[in-house]
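Up next is chain A:
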Amino acid sequence: MTDPVLQVHNLCKSFGALKASNDVSLDLRPGEIHALIGPNGAGKSTLIKQISGGLTPDAGRIEVLGRDVTALDTVARARMGLGRTFQISSLAMEFSVLQNAVLGALGARRARGGRLGLFRNVMKDTALLDTAHESLARVGLETAAQARTADLSHGQRRQLEVAVALTLKPRLFLMDEPMAGLGASGSKELTGFLDDLRREAPILLVEHDMDAVFALADRISVLVYGTVIATGTADEIRTNPEVRRAYLGEEELT
Partner candidate 1 sequence: MGRERVFNAAMLLALLAVPLFAWGLDEPFIITLATKVAILALAGVGLNIALGLGGLVSLGHAAFFGIGGYAMGILASHAQNYEPLFSWPFLFEGSNQMPLIWLVAVLASAAAALVIGALSLRTSGVYFIMITLAFGQMLYYFAISWSAYGGEDGLSIWVRNEMPGLNTLDPIQFFAVTFVILCLTLWFAARLAQSAFGLALSAARQSQERVETVGLTPFKLRLMAFVISGAITGLAGALFADLNRFVSPTMLSWHTSGEIMIFVILGGVGRLYGPLVGAAVYILLEHLLGGISEYWQIFLGLLLLGMVLFARGGLIGALLGREVAHD
Partner candidate 2 sequence: MKILKSLAVATAVSTLALAAHAETKIGMITTLSGGGAGLGVDVRDGFMLAIEAAGRDDVEVVIEDDQRKPESAVQIADRMIQSEKVDIMTGIIWSNLAMAVVPAATAQGVFYLSPNAGPSALAGKRCHKNYFNVAWQNDNLHEAAGAYANDAGLKNSFILAPNYPAGKDALTGYKRMYGGELAGEIYTKLGQTDYAAEIAQIRASGADSVYFFLPGGMGISFLKQYADSGVDLPVVGPAFSFDQGILQAVGAAALGIKNTSQWNKDIDNAANVAFVADFQAKYGRLPSLYASQGFDTANLILSALDKADVSDQDAFRAALEAAEFDSVRGDFKFGNNHHPVQNIYVREVIQEGDVFTNKIIATGLTNHADAYASECNM
Partner candidate 3 sequence: MSLILILEQVLNGLQFGVMLFLMAAGLTLVFGVMGLINLAHGALYMVGAFAAAAVAGWTGSFVLALMASLAAAAAAGALVEVTVIRRLYDRDHLDQVLATFALILIFSEGTRWLFGSFPLFLDVPSYLSGPVMLPGGIQYPLYRLAIIVIGLVVGAGLFWLIARTRIGVQIRAGEADREMIAALGVDISKLYTLVFALGAALAGLAGALVGAIQSVQVGMGEPVLILAFVVIVIGGIGSIKGALVGALLVGLTDTLGGVFLPRLFSIVMEPAAAASVGASLASMLIYILMAAVLLVRPSGLFGGSA
């Protein structure tokens, strides 16, 4: 068995009296989709933020590709190959879809030690454009490439988030609710896409769409009140009594 791509050790983060992360440990192995579920307010977003570098944990350690990244910022982690999509879209709204994708390709180039040009028209840089178009095509946004991002539907913005992450050619993905707002056919398509994507790089997936989670996840961790109460395969989780208790009345596990 190969080493985990991401390891989270005993992470703690409090906001006043609220323990948003309470001794959280989990890992992500090559080739897998590891889903993170839990009721609203369980601390999923806080955990994702700490992993991506937007929040500093009070205690604990985060390792990416075997390297301790706890003290590194978002930028450094992104350059190490951490590709992230956001729950609340953080795209450059004034840009065209293509420009957002090119921005991602630019980040990838910079991570490889390339420079940002001051003179050349970036939208005529064929290497960047190729990467961008390829990523857009993979999420099915190719036809909307020239649209203004602000004019996209919510679902399309999620797709674009994923496409930008793809341009980075990351070593692992952190995806925060990529299915939200997609509609039935949209999520089905994305489910199929993520199914293939795991072979490129493993995915830590936060998702409310339980159909997608149970269809995709190799392993599932359940977060309740900042604590991981269970980790296991879909079947193990489905039958776990503690999980059933936590979710009782919240959502039906099928």
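Some points to look at:
Just so we're on the same page, a residue touches a chain if its C-beta (ideal position, glycine included) is under 8 Å from a C-beta of that chain, and two chains touch if they have at least 3 such contacts; residues count from 1.
A word on the picks: all candidates are chains of the complex that A comes from, given by their letters.
Keep in mind that what you see is a predicted model, and the values were worked out from it rather than measured.
Touch with chain A in this complex holds for only one of 1, 2 or 3, which is 1.
Only residues 52-54, 73-75, 78-79, 84, 86, 90-96, 99-100, 102-104, 106-108, 110-111, 116-123, 125, 128, 146, 148, 164, 167-168 of chain A touch candidate 1 when the two sit together in their complex.
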